[in-house]
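Some notes on the structure that comes next.
The complex appears here without one of its protein chains, the remainder shown in place.
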Amino acid sequence: MNQGVAITGMGLISAIGNNVADNFASLISGTIGISKISRIKTVHEHEIMVGEVPLTNGELEKLLGLPADSHSRTPLLGIMAAKEALAQAEIQDISEYRTGLISGTTVGGMDKSEQYFYDFYERDLHWNHINSLHAGDSTQKIADAIGLTKSFVTTISTACSSAANAIMLGARMIKSGELDRVIVGGSDSLSKFTINGFKTLMILSDTYNTPFDEHRKGLNLGEAAAFLILESDAIVSKENKKVLAYVKGYGNANDAYHQTASSENGDGAVMAMEKALKVAGITPSKVDYINAHGTATPNNDLSEGRALLRVFNENVPEFSSTKPFTGHTLAVAAGVEAVYSVLSIQNNVIYPNLNFKTPMTEFNLVPETQLKNKEIKTVLSNSFGFGGNCSTLIFTKEA
Amino acid sequence: MSSDLKQELKEKIIEQLNLEDVTAAEIADNDPLFGDGLGLDSIDALELIVMLDKDYGIKLADPKEGRKIFESIDTMAAYIRASKA
């Protein structure tokens, strides 16, 4: 009944690596990707820290064999990750099965739209970017780059839980037999729009983010793209595929409390975790590691911490937030952390919650601060977004 | 009588927060702006922080500071006067 959906490939590009292997190496060696902002010119450059992908658009286009200035950054990052995932799953013919692509993004092509907002009126040099503000345009460009035609291709935007919801929909479509294979995840690039938006909410830290710490000052924005390949059991057995891990549980709920903030007691988060555990058919005690949302805003970490205590009845397993490594990569945070969850299962390792010093006064929750080896069979990963959107995914070693 | 600054604050608040159905005369100097009074919320508080910066050159680094300052028109006016002194 509670059969998981097989993951057969992964791709990831973030501030701590251009591929999955480099990301894992950084996680293990404690190499962070947070720095002063360099790629975007902003008046806030001295007041914020970010997790930037080091490659420029030009370098990405060169790597991908695309014409210069043909794409906004979101699809460029997305194509990198999607291609890596397809390669790992050893998929040569993308149209061999009923294949879908579901991507999460918040900004789409906003980086180009804001750059050329007035320029569009002056000259026709950058008119190729006029229609790229559409979130769906970035997904279609990823589909084009991997040769996916005549297929179910869609985009989800539920703020910072988008990629979790993309993975959830993909798993549901495989389970219902609507698709045989689906590429799920997300892509989001940094933009002035996002930086200034979060700035108005006064939740950006001027230094390294410190999840679950009493003195946390807010989040660091990041950018990334991450995709997973999900395949039906029929394909897995027919092609004798190597399965990396399974999407075992998923749940989405709405906090219905505030437009941007989470409720005091994390009602939505509790419901999302409980739904995911129910879909997975497991009790909380089976969870070996929690990859927390842990953005390091005062509000999130308090709300999420309380929700963890409610779901796990004071027996919260080892948990950590990996956002001190990557920053908060918004729509794709759950995609990045899905890859990290699978790597945790494959390598039996728990990542450190860097920068943590002082437990919060409201409760006695202390994240793992050191790299730890432990047999990991089940990982729970949380992602919460604006609009009260709360999502939980559960990944397992066994189906 | 409301001082000029207080009258100005009321008008600015109505404009900034788009309080179409409220007039300046309806806001008493010591009315609570949040909760039971004018019914403003945490997003309004952020809007008021921008107003302080833009119109009075006062920058707040921590949104929590706003809670005391924005208690009422009286407290806002007192804070602005003290900052300018």
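For clarity, chains are labelled A and B in written order, and residue numbers in each chain start from 1.
Keep in mind that, in the parts below, a contact is a pair of C-beta atoms (placed from the backbone, for glycine too) under 8 Å apart; a residue touches a chain by one contact, two chains touch by 3 or more.
Here, contacts and distances are computed from a predicted model.
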Listed names "Phenol 2-monooxygenase P5 subunit", "3-oxoacyl-ACP synthase", "ABC transporter" or "Two-component system, chemotaxis family, response regulator CheY", with the criterion being the UniProt name of the chain not displayed: "3-oxoacyl-ACP synthase"
Contact list for the unshown chain, restricted to visible chains: A, B
Selected residue (touches chain absent from view) among A:254, A:348 or A:369: A:254
Residue among A:38, A:56 or A:200 touching the omitted chain: A:200
Full-complex contact with the absent chain, from A:75, A:185, A:268 or A:294: A:268
Touching residue (missing chain; options A:172, A:286, A:310 or A:377): A:172
Chain B residues touching the omitted chain (full complex): 16-21, 39, 43, 46-47, 50, 53-54
Interface residues of chain A (partner: the chain not displayed): 42-44, 101, 105-106, 108, 110, 113-114, 117-118, 120-121, 124, 127, 130-131, 133-137, 139-140, 143, 148-159, 165, 169, 172-173, 176, 178, 192-193, 196-201, 252-260, 267-268, 271, 385-389
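Convention: only the chains that are shown with their structure count from here on.
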Intercentroid distance (Cα basis), chain B paired with chain A, Å: 39
Residue ranges of chain B in contact with chain A within the complex: 42-43, 46, 49-50, 62-63
Chain B-touching residues of chain A, taken from the complex the two chains share: 200-202, 258-261
